[in-house]
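Of the protein chains in this complex, one is absent; all others appear in place.
Let's look at subunit A:
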Amino acid sequence: MNKWITSALLAGALVSGQLLGQAMAQDAKETVRLGIDVPYEPFVMRDADGKLEGFEIDLGNELCARANLECSWVEQSWDGIIPGLLARKYDAILSSMAITPERERQVMFSLPYYNTPSVWITARDRDIDIDEKQSLEGLSVGVQRGTIRDVYVTQEYGDVLDIHRYGSSQEVVNDLQSGRLDLTFEDFPIAVDAIDFRQDDSPYKQLGDSIKTPTSIFGKGAAMAFRQRDKALAAKFDKAICEVYADGTFDKLMEQYFDYDLSVRPSEADCAQ
């Protein structure tokens, strides 16, 4: 009996909530939980009070405001970020996730909102030619496990380099600094932030060109990820991404955090849908 009453009440609440939502779209916001792997500086980190901040936090909050959604952030380590989404621990991932075919089998992606190249880093006094594959025999390289950079290094250099896979990008940097690693293959912004290799007096340097291809591995850029069925939610964020690009909000945010360009302007065809 009690069950009946509860479900009747619940149904009533749901229906009225729906109606109210339509009537007062401004007030009753839909809530969305966003999963993110912390820290990934300067995309996401903690300030002195332990509050989340960073480029992706600001961007995410901006997107939510435009899509008229009430957003909260849920922390999740990278290893389990897709299973966490599928297990409904949160409703979307906004955590610098690159679009790849393997991930597309599991989740649905929004339009990409930024794209960064990956770079080879080594100690400044080392003389390594990354394009001369034979000369790399036996050198050790550190990557974060399960990232597109892990896939690239495994596929292209698995036969010559000794690949060390770490749980976080911080551990990779630790071991580069301790001298355990000869090379690391890092996401450009992470490398800038953690080892500052672009300064002349930095003990580290970039090797060769920045790498963005093949697209089959590196994808079209970083995007939000949703459960396959949440098409409506993804469409809302797609629209918001188009908006922040169109009115220059994205550029403003980007300049606040970066001194290089990581935009991927969505095409008009993408935004027209």
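As a convention for this text, contacts are C-beta pairs under 8 Å (C-beta built on N, C-alpha and C of every residue); 3 or more make two chains touch, one makes a residue touch a chain; residues count from 1.
Here, contacts and distances are computed from a predicted model.
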{"item": "Undisplayed chain, where the name is taken from the UniProt record, one of \"Peptide deformylase-like\", \"Assimilatory nitrite reductase (NAD(P)H) small subunit\", \"Arginine ABC transporter permease protein ArtM\" or \"NADH-quinone oxidoreductase subunit L\"", "value": "\"Arginine ABC transporter permease protein ArtM\""}
{"item": "Among A:Leu34, A:Ile82 or A:Ile190, the residue in touch with the chain that has been omitted", "value": "A:Ile82"}
{"item": "Options A:Met45, A:Ile128, A:Val151 or A:Leu253, residue touching the unrepresented chain", "value": "A:Val151"}
{"item": "Full-complex contact with the absent chain, from A:Phe109, A:Tyr152 or A:Tyr166", "value": "A:Tyr166"}
{"item": "Sites on subunit A contacted by the missing partner chain, in the whole complex", "value": "78-80, 82-83, 102-103, 105-106, 142, 145-146, 150-151, 164-167, 174-175, 178-180"}
